[in-house]
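All protein chains but one are shown in place.
Letters A, B and C mark the chains as written, and numbering starts fresh at 1 in each.
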């Protein structure tokens, strides 16, 4: 279903941007995993509005409450329901949106699909919806860390025209969080911050790229044919608001190489099968090979800008609209925890699918 | 499940490259759609080995037989089972593969996952598996054409370092099929053919990009949150062998623009809501807006090359391997029908999902 | 997944009996259906504890709150999240259950499955979990009533050894609710009430049968092979706590007839295909034929009794246990809204599945 992810580790999210609350239900988390709100809140805090001058100033604490599925500090194996109240709602900011479709937003398409829409802050189309994903992803992360020793870390590698490549084998979450822009290259981070501030002053917005690395994944996760790991990762991050592209390993640039330049030769290292290069990005034939998985996600510039734009009204007349409300001049810093959340959800699901086979060679 | 695609228009594929046969079962195709093998074979013929000097010379006719689900020339609403016999099997070509993992193939990862593998031509990991998808996609295409007037066309827009942009609003299947490389720009097609032939003589291989356009899609297809249309498209094409990247609309290049440059303004045209530009690629918030959908898919150079490469054996010793058997020096021409097939499968599924809502505003 | 029901009209329930709250998320409800808490509360009130002397005296109002998916009084097409706080929790009643497995409860099996359990009132195994189903079922009922004119009504047709047959074509909800035992035959209702009160005084419990009728269903709902309508109905009601049997139409008694006695002959009635008898129970080959659907569900006597029983402890020693806490001496009256809820969920799902085919002959 549209609002659920995963076959075995399954999350369902719900909620509109300016409704009573948003939340998520996780079904399929294995039992006896230690869990409390304290495991989830830090990930939400990285996604929360207002955390820096670079992002929307909507005032939400995004405080999560676990309503079920945890008892005496451990998971029960039953659904884990999480609730995040909405606090700082200003539907009045959106009166104009009730009457007009914002360019490059989903106002028009939702109305075309459903014949009705919640115009308050975009309703379900708002990136606020991703809070539920991040909460669920935090549980997946806990499972991956404790049961499988897998690490997921993402960072900003481009803002507008400013790009930097960091080593997927080495970047740590602490490095990422040193600056509000979440680029672990500090010199570049400063430049990125400056360019975001310039865009904001212009009433404009910027896009960019998030790179994500998964370290410690054992060989054998992923499925043949349709549920290849890279296919699930692609769907996962392409389901995030504003994402426009995905590439894994050598990606688009790899299309310019010849096979003799591109192939990853195998060799033995201390009894383990390794590859000398990693243009595959840790996945071959849809299944992990034990090398670090890494991929990049393109995010378009935020659609809401503080400028007048031409558009049409719900009555189907040409008109103009000017951005109001509180918005991100650049979605990238907050996209980092979103990409990590979707990645952990994909991996947790595939970890359980592999366990289902009951393999022990 | 790993070998099935779709929620309502659902295909399950089966078969190994050098087994008895390969095939697909389509469950959920609406009843009373005119259908026979003649609707399916042309798409298979575009994917078949040996169709030109540019692709593998394995001799298969890929003749499809419908075993169920069709009666008196129309679909019954019951599962449509299709069978394609394997004919030209030469497992002897793969004796070395039994003992060694081919670089950048899935030999190692399948063995890591399952503890067993069919080493004859890669078994299930072979691109031969996609014949089932193409057969199923032909049924989806028939449904889209007859019931929804939607057109899907893909073409080769890059081979190695040779790139060309064609207009997604205009490219036709006839233009695409004018040359064996399937690039509708004929001058570029000649250059691409030459570069593939050069790579083949070198015993090497090339990658490239397929661009795909969907025209005539009504507004309102796609789902919120996880099953956004672009997310399903991304998963669909990233599940194809050798694909390494996906981008829709402005894609990775769009990350360098500002919002004021990137947004697609709405306007009215003959009573219909249109956008002046189409950087969104026909999808906003995961749902079609009625503009042409277009996206690009990166394919790495074919992993099999006719050169010696270093690798490891199944006994975990360092060794070398040299490509044998019949392989594509460039997967791109045959990737075109594969991308179209996955695209039609995604759209047929979402068409039925939209019908399920019973909407009539 | 274990805690979700339905392919297109999909409900996920969550919550433990003595946790913070219980609830449900409905994904896939079509948009623009008028909906508020007032549509849901009446069904919950029929399931609520303490509604009569015949049922458990736990004091809950089961007041439902809609948290998402509804705006300006109509559904949005997005997930509808519903929350029901737990109020009258007395975990102290269950201290003994922490140490011992209650006979014919799920304490032992949950611990065997998960290695952990919430012993407070049975946690997730409590019939309290069904409140979420009833809330979701009320939305399904609204959809069935408003969009398809389908009526679902259930009633108590047996308590212990007291049985009565009522006409599935005629029983109304008002008749059912005339007495707290929910048997529309008033004379029998009085006898049933007396027998329940006698069992309660004995510290004992009773089982019985709920019969359910669906009227107004058009021909053509249901699916071939595995998702036959009667198969989905069977699963739906056999997933309710304490249910032990299901039969549709002629059921077990029909096995004693010959085909010539059992077959339902067709005839024309005012342009409509009808059957003279209805031993099929409204379903043939898994698909509705337009006649009234009716089936019966067996519920075992409540497992909790106020008597000493032999059992074993979590330390695996033989011991005894005596029922405590507040329990239903007979689950039947409260099973009526549960059976109706599961039936409406099945039908709403199949209604949308039929719509997905886009049929208009």
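Here, a residue touches a chain if its C-beta (ideal position, glycine included) is under 8 Å from a C-beta of that chain, and two chains touch if they have at least 3 such contacts.
Just so it is clear, the model here is predicted, and its values are computed rather than measured.
Checked against the hidden chain, the listed residues C:9, C:71, C:94 or C:110 yield one contact partner: C:110.
Of C:250, C:292 or C:343, it is C:250 that touches the chain left out of the display.
Touching the chain that is not shown, out of C:27, C:43, C:129 or C:340: C:129 (per the contact rule at the top). For the chain left out of this panel, the touching residue among C:90, C:147 or C:235 is C:235. Taking the complete complex into account, residues 1-4, 8, 10, 12-16, 19-23, 25, 27-28, 31-32, 65, 67-69, 71, 74-81, 83, 113-118, 120, 123-124 of chain B touch the chain not shown.
Contact residues of chain C toward the unshown chain are 1-5, 13, 101, 103-106, 108-110, 112-115, 124-125, 129, 158, 160-161, 199, 202, 204-209, 219-228, 230-236, 238-239, 241, 243-252, 254-268, 271, 273, 275-276, 279-281, 283-290, 298-305, 307, 309-312, 316-318, 354, 357, 359, 361. Residues of chain A that touch the chain left out of view are 7-8, 30-31, 77-78, 147, 224, 352-353, 355-359.
Methods note: only the chains that are shown with their structure count from here on.
The innermost chain, defined by the distance from its C-alpha mean to the mean of all protein C-alpha atoms, is A. Separation between the centroids of chain A and chain C, computed from CA atoms only, is 39 Å. Measuring from the averaged C-alpha position of chain A to that of chain B gives a distance of 26 Å.
Across the assembly, chain C contributes 8, 31, 77-78 as residues in contact with two or more other chains.
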